[in-house]
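Apart from one protein chain that is not included, each protein chain of the complex appears where it belongs.
As written, the chains take the letters A and B, and residue 1 is the first residue of each chain.
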Amino acid sequence: MGTVAIVTENILQAMAAGLLIGCIYGLMCAGLGVIFGVMRVINFAQGDFMMLGMYVAYYFVTSFGILAIMGPYAGPIAGALVAGPVLFVLGVVLHKYLVTRVTGIRVAGLEGEGHFAQLILTLGIALVLSNGGLILFGSEPVSIRTPLSRTAWELGPLMGDAVSIFVNKARFVGAIVSILIAGALYLFITKVRFGKALRAAADNPQSATYVGIDVEKAHRVAFGLGVAITGIAGGLVASYYPFQPYVGIEFVIVMYAGVVLGGMGSIIGAFWGGLTIGLVQQMSTLILPTQLQNTAIFVVFLLVVFIRPEGFFGRSAERT
Amino acid sequence: MLEIENITAGYGGLTALSDVSVSVGKGEFVAIVGPNGAGKTTLFKTISGVVPLRSGRITFEGRDLSSYSAWQRAHFGLAHVPEGRQVFATLTVQENLEMGAYTDEGQRRRSEISDMILELFPILAERRSQLAGTLSGGQQQMLAIGRGLASAPRLLMLDEPSMGLAPAVADMIFERIIDIRDKAGLSVLLVEQRVADALQSCDRGYVLETGRVVLQGRHETLLKDERVRQAYLGM
Partner (left out) sequence: MFGRRSLLRESLPIVGFAAVYMAVASMVESEYHLLTFTLVAVWATMGLAWNILSGYSGLVSFGHASFFGLGAYTSALALKLFGITPWIGIPMGTVVGAVAGLMIGVPTFRLRGHYFALAMLAYPLALLYVFEWLGYQEVAVPLMRENAAYYMQFTDHRIYVGIAVALMTAAMILSRKIEISRFGLSLLAIKQNEAAADAAGIDIMRNKLIAIVLSGAVAGTIGGFYSMVLLVVTPPSVFGMLTSAQALIMALFGGVGTMWGPVIGAMVLIPLSETLHAELGNVIPGIQGVVFGLAIILVIILAPEGIYWKIRDKLRAGRDDDRRPVDASSAAPAEPSEPARIKPGPDAPIVLSVRNLSKNFGGLKAVQDVSFDVPEGAIFGIIGPNGAGKTTLFNLLNGFVTTSSGSVSYKGGDITGLKPNAVCRLGVGRTFQVVRPFLRMSVLDNVIVGAFVSAATDDQARENALAAIELVGLGGAAERIAGSLTNKELRLMELARALAGQPKLLLLDETLAGLGSSEVEDLLAAIRRIASRGVTIVIIEHTMQAMVRLADTFLVLDHGQVIGLGDPKTITREPRVIEAYLGKKWANRA
């Protein structure tokens, strides 16, 4: 094989991996995007909700013999999907009893800016979840091992016989599920009446109240939904990536980088942002050592924040 | 239909309204005028429940509103078209109108009311799929009024519909409001800076000054009263 072929293969391989991982990242970003878009709350605990999604999927798949019953394709998918409702309930409960205490009118009277109370509250939740996770699940890294985790489809050979791309099956399945769920989310917020009401509540809470939308409830559902979607994404990640209870922090920055890149407040933009981050992460392995993968994400994130904080994918009117 | 009795309301340490009483009868057009800072917008927000009531009573069609939160009141047939338009900028014109029809009554009579709105403001049909934030000020005002109408209300509350609009556009909006009153048979409560226009078209009016009702009466009496001018210009 010539050098050109090797370089091409590496680039294509990284791109393929980036696209697949990017779709899953896109889904987790969309989850965070729902929360930020509707409530304007920065949720530091999002990564830890994702971690919970991973463990829900893990325990569901490993403890009931699901893998044997449903097979290596449907099993992990079912695990990830189960994480959705579980986290939805958790999100709704946490919102009802904790998050509402620091959002809305109560905060307006406090000295300094109200949103710091939200940041700090979610930081507290993050600490409790990640360390509570350590207590419950232990520090040993686990993952949902299926034959798919380690096998790949070969695309090619291309360019004569020189180039072949290997597509990891678990990631591929995860990417497809991510696209489907992101698509469903898109349909929900653009076609379904309650989904549109969520956007209306995000856009102008006071006007939403005037037309009869229960904004408090909209926020609660958005929080639950956002947490659930990220939890599902976590369940999908769990099928190809070993994790432990502190894994959340690795992904918090991935998610915020995606959301900022997509234009804070734009739910669909967040998906594209996450996809881009996945690509950046995988492409960076071509020139950077693997330990610096995440540093590449930070650099992209900081660049976006400094150069174009309004993001790249949002519609302009969405930010007025 | 709407009965406001001796209400006091305000934000934080400020008392914006003290001992205000206003009533609107069925099918009546009532205007509230007064200089800036007189408490007109606060009065509206108190009616729709965004500003809490400190004392007094607000009843709508015999129902005491104080035990209902703001979003529930919209479902009783009360539509508030807020000051400064406040359309959902990131939603399309169509979606804005759909959100207006969020109430059960609005859902039920959707197509009928939608026809009426588009007849009143044909431009909204043309701009159906455009984002509301990209409309001009006048068009946004039309959309805001349309959104209010879409809920099939029995009382339409309009807060400064002509504010910040070019005079010709404001005239046009005003004509439409009169059309709405005449055709749709709604009760209308209007807060307006263009005093003469407001007083000429209303049945009754109230003059608000520093949070109190200083003058009220039928429109022809108010139009003649020198005190209205004084309330605005101070001398």
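Things worth noting here:
We take it that a residue touches a chain if its C-beta (ideal position, glycine included) is under 8 Å from a C-beta of that chain, and two chains touch if they have at least 3 such contacts.
Since the structure is predicted, the reported quantities are computational estimates derived from the model, not experimental observations.
Interface with the hidden chain, as seen from subunit A, comprises residues 42, 44, 98, 101-102, 110-113, 115-117, 119-121, 123-135, 138-139, 245, 249, 252-253, 256, 260, 264, 289, 291-292, 294-295, 298-299, 301-302, 305-306, 309. Listed by residue number, the positions of subunit B touching the unshown chain are 13-14, 16, 35-37, 160, 163-164, 166-167, 193-198, 200, 210, 223, 228-229, 232-235.
Definition applied: only the chains that are shown with their structure count from here on.
Work out the mean CA point of subunit A and of subunit B, and you get 43 Å between them. Against subunit B, the residues of subunit A that register as touching in their complex are 109, 193, 196-197, 199-200, 202-204, 206-215, 315, 317-318, 320. Contacts from subunit B toward subunit A in the complex involve residues 12, 48-50, 69-72, 74-75, 79-82, 86-91, 95, 98-100, 102-103, 131, 133-134, 147-148, 151.
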